[in-house]
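Pasting a structure here, questions to come.
Here the complex is missing a single protein chain, while all its other protein chains stay put.
Letters A and B name the chains as they come in the text, with residue numbers starting at 1 for each one.
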Amino acid sequence: MRTRRSLLDLDDLAVEEFAEIFARTTAFERGEIEKRLQGVACVNLFFEPSTRTFTSFNLAELRLGADVVNLSPRDLSYMTKGESLEDTMVTLAAMGVTVVVVRHPEDGFPAKMALHFDGHVINAGDGTHAHPTQALLDLYTMLEEFGSLRGRTVVVVGDVLHSRVAHSLIVGLHRLDAQAILVGPEALVPTSYERDGVRVERDLSAILPSADAVLLLRIQRERFTQMPISDDEYVARYRLDAARLGLLRESAIVMHPGPYNRGIELDESVLRFPGWRYSRQVLHGLGVRMAVLDLLVTGT
Amino acid sequence: MRTRRSLLDLDDLAVEEFAEIFARTTAFERGEIEKRLQGVACVNLFFEPSTRTFTSFNLAELRLGADVVNLSPRDLSYMTKGESLEDTMVTLAAMGVTVVVVRHPEDGFPAKMALHFDGHVINAGDGTHAHPTQALLDLYTMLEEFGSLRGRTVVVVGDVLHSRVAHSLIVGLHRLDAQAILVGPEALVPTSYERDGVRVERDLSAILPSADAVLLLRIQRERFTQMPISDDEYVARYRLDAARLGLLRESAIVMHPGPYNRGIELDESVLRFPGWRYSRQVLHGLGVRMAVLDLLVTGT
Partner (left out) sequence: MRTRRSLLDLDDLAVEEFAEIFARTTAFERGEIEKRLQGVACVNLFFEPSTRTFTSFNLAELRLGADVVNLSPRDLSYMTKGESLEDTMVTLAAMGVTVVVVRHPEDGFPAKMALHFDGHVINAGDGTHAHPTQALLDLYTMLEEFGSLRGRTVVVVGDVLHSRVAHSLIVGLHRLDAQAILVGPEALVPTSYERDGVRVERDLSAILPSADAVLLLRIQRERFTQMPISDDEYVARYRLDAARLGLLRESAIVMHPGPYNRGIELDESVLRFPGWRYSRQVLHGLGVRMAVLDLLVTGT
């Protein structure tokens, strides 16, 4: 099996494929190419709630001319009639489904699907493991700003431990020769993250002056039984606000994968900050997903 | 924000735009124009159950060639991860969504969305407030019958108080110089509705001979904790049945926004009445919605 390529994490891409995806993203955003997936059957299977990623993948597929089917997990025979995952994937392939986009609360679930699927699986977020298209759009947003990420410093703030976005981005930053600095309390950013190109820091204010880009993360309350840090303490130590924005270089940008909780990881001054790039990230999400779909299905 | 036009209630339309929408409705129904929204991203967001309006908007969008995404409210980050409504709308706009069609139990919810959305919001029914596309299709159905509504008498029967359909229709009738007569018990049709062009009456049989058109309403049980009138009394005083149909002029028509409850606000003789226009209303719903989408997105 597995004769076709999947995108489970950024490890699945060669370095030169990053450039290829970004080039196609630009082309799609300019409207230079389109409808390249006409008649290609795409199934979206979201086992977790999603606004951004679900809508973005749907629009990317439709814009490419694909035939799009949204399956509700609760109606799957896999969930209700004891069908194995392997047999579910064999079935989808047999009826001509070429792409399955999946989000699932369990780490590695998309990889299990890909094992049995004669088609392309795209990971739209699995547990705390990976979210490769989000990382790609974050990288694209930074590249748009800086041209190259070589030697740039990207500060990631907050609940790194539970963030599939952070985990994928760390891989991507390393590939593009950028430095990642992870900032947060030990319970959210264990020292064990340290490796070549990845530093762990505790003091946000001290680190902000060296940042080219800051990526804020949402506290994923749904993944905690007990919060390791109070809201008040989090806000005091890690919230990006007017005072801390003043510590940034003039050229620095601030990003967030969304959804963001105003008052916790950022305050409203961030939304008015000239370097706030949230809308650019969302915009590039569409183009990046078109590019990934196109690369996987049509090949190089 | 709000650089693009929304349709929240009929007040949002100039009088000459009614004529423009109706002209386009006719053109769409004749198949003279189509696929004018190719590549335009439409999101449908129904926080309340719907068969008619949901299907009608979906088909209108597809027929215009739009890219259509149906979001399930229960899967929205807005509902599950504490994202603000403003940030949800900013996100949808950023990913290139041009139209959001929304139904919501809360009065004014679509207006709150429009406040933050760089695109077009179409109100598909909000609480007891407004349902402008339903009113437009009702008006179109009457215009098809009478040519003009100037000086015509339209009798609206039943639970006006909870009817967004009635509230929008009253606005529309006034714009087109028709007379509205609202009929029902005080608890459902308070005297406070009276104004220029709007009369309140209690005796249905007495008023039917003067009607050009009758619009029956469903008792919206889901909006009552205790019913202010028993079914038996309602039937006795307000149900349209064979006897009361006999009081109508030969040219009069009867309408209902649906869904109707047989045996309560009408009996089966109404369904066989030559002036029963329910199916015409539903048919025109599709054309009117295509026309509204087209007018908002492509402009005049």
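One rule holds in what follows: a contact is a pair of C-beta atoms (placed from the backbone, for glycine too) under 8 Å apart; a residue touches a chain by one contact, two chains touch by 3 or more.
None of these values were measured; they are calculated from a predicted model.
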Problem set entry | Residue among A:71, A:176, A:198 or A:271 touching the omitted chain | A:71
Problem set entry | From B:4, B:36, B:52 or B:174, residue that would touch the chain that is not displayed | B:52
Problem set entry | Chain not shown, touching residues in subunit B | 46, 49-52, 54-56, 58-59, 62-63, 70, 218, 222, 258-262, 278-283, 285-286
Problem set entry | Chain not shown, touching residues in subunit A | 39, 41, 43, 67-71, 74-84, 87-88, 90-97
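Here, only the chains that are shown with their structure count from here on.
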For this session: Nearest 5 degrees is plenty: how much rotation brings the CA atoms of subunit A onto those of subunit B?
Result: 120
For this session: Could you grab the centroid distance between subunit A and subunit B? Build each centroid from C-alpha atoms only and quote it in angstrom.
Result: 41
